[in-house]
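Step one of this worksheet: look at the structure below.
A single protein chain has been omitted; all remaining protein chains appear in their positions.
Up next is chain A:
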Amino acid sequence: MALLEVEDLRVAYGKIEAVKGISFRVEAGEVVTLIGTNGAGKTTTLRTLSGLLKPVTGKITFDGQVLNGVGAHKIVAMGLAHSPEGRRIFPRLSIEENLQLGAFLRRDGDAITKDIQRAYELFPILGERRKQAAGTLSGGEQQMLAMGRALMSQPKLLMLDEPSMGLSPIMMQKIMTTIRELKAQGTTILLVEQNASAALSLADHGHVMEIGKISLSGTGQELLHDESVRKAYLGED
C-alpha cells in the first residue's frame, strides 16, 4: 500500500475549480514531483493534502488513514510535513525559534536539540545566525530554514512547494543538492516545482499538471525525455 494515495481529488475556490479530479500515489522512500505552469493547481493540491483547504470530493489516504476532514494541525501529527510556497518562515522569531516550532508537537526535548544540530549541519549558515530574526535572512537562507523547519517534525512524507522559486542559480543548485541528500537518506518527498528539469532529474515519478488535471505521468527520466514535456516545460523547440 502506498504511503500517500490521492483519488479523484477536486478542490474549488468558491465556484472556480482549481483541481479537477486528479489521482496519484507516493510510495515510501520515493521522490514524486508535480510539475506544471503557474495556476495548474499544484499548490492547491499540496494545501489540500496538508488540510489548509477542504476538497470538494475525492479521497486522500495517508499511512493507512483517511485525511478528509482532519484539521491541518492534526495532519502534521500524523507525519505529513509541508514546506509552503513562499517559504513562510516566521519573520520576527529567531532561526532557532522557527526550528523549535517545527518540532512543536514533539515532547522529546533532547532529541529535538539533536535534530536542531543536524539542521545546522545540513545548513551551516543557519547555525551561524541562530539568534537572528528569520526575516533578516536572504531568500535562499529562508528556504533552507523552511525546509529545516519542516524536517523538525520527523515527517514520514515531506512536501516541498516551489523550493527553488526566486533563488539565484547557485542557491537553487544548493537546494536541489540538499533534496538529493534527503532522498539518499530515505526521506519520502512530494516536490512541486516550476523548474521542471531540476525536479524531474531527481524524481522517481513525475506528473505534469495542466489547468487542474494531470495530463501526463511517468518516471522522472521518461518525462525528462518526453517530446511534449521538453517543448512545453524545458524551453526547447
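We take it that a contact is a pair of C-beta atoms (placed from the backbone, for glycine too) under 8 Å apart; a residue touches a chain by one contact, two chains touch by 3 or more; residues count from 1.
Throughout what follows, contacts and distances are computed from a predicted model.
Colleague: Could you tell me which of "Glycosyltransferase family 2 protein", "Branched-chain amino acid ABC transporter permease", "Peroxidase" or "NADH-quinone oxidoreductase subunit D" is the UniProt name of the chain missing from the displayed complex?
Modeller: "Branched-chain amino acid ABC transporter permease"
Colleague: Which listed residue, A:E27, A:D63, A:E97 or A:E222, touches the chain dropped from view?
Modeller: A:E97
Colleague: Kindly state which of the options A:G21, A:G58, A:G86 or A:G218 is in contact with the chain not pictured.
Modeller: Once the missing chain is taken into account, the touching residue is A:G86.
Colleague: Contacts of chain A with the missing chain: which residues?
Modeller: Answer for chain A: residues 50-52, 71-74, 76-77, 81-82, 84, 86-88, 90-93, 97, 100-102, 104-105, 139, 149-150, 153 touch the chain left out.
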